[in-house]
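Every protein chain of the complex appears in place save one, which is left out.
== subunit A ==
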């Protein structure tokens, strides 16, 4: 289920009990995890969760107060950034404004002491790869955001680093471009086989691209797992709330056994659902994703009644807000046919969800 350690035999990065404080503010509280070779690993969390601090530690711009960081089995905490085989794609891209695109991409290679001919080849190759070949002689100021992004990628990948760090690289792009760049980044990672460590606060980006995700909150790792695990089996309320949309219901645990819990819902129903957090009896939270709740003639599993109090038609799907005996529930329904969005506002309809799609979390 939860994998604090990567399954791959080789570990590209090992973070061991890393702590960091800025004055009185504790940014990281004894964080530990591994990142496997060739993995697309995402650190996901709200601002201030410590994800950027961790990334900067991997690059060498910050050092932990305690704990250690291993890169391919080698301790790197004392090694300065310019001697780590790690490259960064900065959020602001940080392209050198006084250099051409060519010179930007060649910069790292020159510092590594590559021969001129080899640098020229590699720069040409990288510019082709990010479809910027014809613009080699331009300067960063003459580029659009998406083009700068590509150059930043080419510059960081050119020296063939052991690990590529990406600090919210898509946040400055518009929606369409962001989607295209996601696919491009994923392809680039698969083709190069380089370990990518991606930092974002956008859960959709994280779910879409990652092999594994570490959800960070309050300076701690909340959960590490594959996108499906994170979305479908959140270990606590923080993860369930931060990743995707969900309904939280206050429930009472009657009995627990073998990863399942029998609970009483606010609507007076008793069901048995998967549980990750609590094992004790008493108050707990049930998380049900809106798309897991089905309405009208599609209602199945555990069925009760609800009244539609609000409706948001989004085209491909419709969001409904339901009143179920005083508790608010959100449901979304895919508009599979033209007549999909047929439930009128104010109607009382059957509401249901399959017990296995809900999850009990610690209160």
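The definition used in the following text is that a contact is a pair of C-beta atoms (placed from the backbone, for glycine too) under 8 Å apart; a residue touches a chain by one contact, two chains touch by 3 or more; residues count from 1.
Note that in this section contacts and distances are computed from a predicted model.
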Not-shown chain resolves in UniProt (candidates "Spermidine/putrescine transport system permease protein", "Putative DNA modification/repair radical SAM protein", "Hydantoinase/oxoprolinase family protein" or "Non-ribosomal peptide synthetase") to "Spermidine/putrescine transport system permease protein"
Which listed residue, A:98, A:131 or A:283, touches the chain dropped from view? A:98
Out of A:80, A:259 or A:316, only one touches the absent chain, namely A:80
Option touching the unshown chain, where A:21, A:111, A:270 or A:298 are the choices: A:111
Given A:155, A:292, A:330 or A:359, the correct residue touching the omitted chain is A:155
Take the complete complex as the reference. Which residues in subunit A touch the chain that isn't displayed? 59-61, 80-83, 86-88, 90, 92, 94-98, 100, 107-108, 111-112, 137, 155-156, 159
